[in-house]
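Presenting chain A:
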Amino acid sequence: MKINTPSKLEKVFKSGHIAVTSECGPPRGSDPEAVTSKGTLIKDHVDAVNITDNQTAMTRMSSLAACIHLKQMGLEPILQMVTRDRNRVALQSDILGAASFDINNVLCLSGDHQSFGDCAQGQNVHDLDSMQLVQTVRHMRDEGKFLGGDDIKRPPKMFVGAAANPFADPFEIRVPRLAKKIACGAEFIQTQCIYNIDKFEEWMRRVRDRGLHEKTFIMAGMTPMKSAGMAKFMKKRVPGMDVPDEIIARLAGVEKKKQAQEGIDICVEHIQRLKEVEGIAGFHVMAIEWEEKVPEIVERSGLYPRPEV
Partner candidate 1 sequence: MIVADKKPIEEIIETVKAYDRILVLGCNECVTVCEAGGKKEVEVLASALRMHFIQEGSKKTFDEQTLERQCDHEYLEEIRSVIDNYDAVLSLACGVGVQFMAEKYHTTPLIPGVNTCFLGATEKRGLWTERCQACGSCVLAHTAGICPISRCAKRVMNGPCGGSTGGKCEINKDLDCAWQLIIDRLRDLDRMDDYEIVTPIKDWSTERAGGPRTVSREDVQV
Partner candidate 2 sequence: MLRAFEKGADGVFVVGCMEGDCHFKTGNFRARKRVEQAAAILDSVGVGGERVQMYNLSSGEGPLFAQYAIEMDEKIRALGPSPVRTALEAQKTAA
């Protein structure tokens, strides 16, 4: 398969390995140690790391800055970009900024509405939507041009991804939506975290029916539950989240101090089951504020050591 960028993630996919990524949230402050310490915990167990972009609209250190910190310590960052806060000028500008530090992966998202965050009275931008941002980055890379038409000096060589939620409403357009993102140029997809494996396998079956798994690299999102309480919260309060009752029952069935380990066990079992599903090219392990558990999950899922590419 043709390699288009210096991205390590792209190489892992295209050499036929199962890829592993994880995620870090930048701090609500300016201490780089808050980023680098998380990087240190996971660096040998992942191929690349997402840095979130003002997630849930809470103002944090910028994703780009945090990516630079990770890059400088030898990790492979994935720059998450939401379209909520920046217009097309700033988005293209930040892509170039990232490329100047040889950050080679970007994940394009809309972003949670600002009313969820700490600046509910602010404006939102949405000059582009997430699909148009995918198109934009591909255009900058493949045509070497700005949206305005002029040539870019040293075009960015970015491996472009998008998110997918197999469980969001309306279910009937989940696969057409994935097809649309691929048509816009999404080269890899990270899904929202999965707990309903049966429903996910059904989504994957529909994805395979349209051959979409061969046009993009699909990574299954995995987040270990810390407790039965967390599982219940996610079921009730997080939009687009499908948490089967059996999972909650299983967690509630063990004593409180053992629930976290049970949650990790469930996560490992899910990864092992999904490794066998055709079309799954990797796993995106999101253990927010619990990054120290990533190594255990990756090792027990048989995904360690990470391949040298």
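How were these picked? Simply put, all candidates are chains of the complex that A comes from, given by their letters.
The definition used in the following text is that a contact is a pair of C-beta atoms (placed from the backbone, for glycine too) under 8 Å apart; a residue touches a chain by one contact, two chains touch by 3 or more; residues count from 1.
Keep in mind that what you see is a predicted model, and the values were worked out from it rather than measured.
Student: Taking the stated C-beta criterion, I'd like to know which one of 1 or 2 contacts chain A in the complex.
Tutor: Selected candidate, touching chain A: 1.
Student: Show me the residue ranges of chain A that touch candidate 1 in the complex, using the header's touch definition.
Tutor: Within the complex, chain A contacts candidate 1 at residues 83-84, 88, 110-113, 115-116, 124, 126-132, 135-136, 147, 163, 165, 168-170, 172-173, 176, 179-180, 183-184, 192, 239-240.
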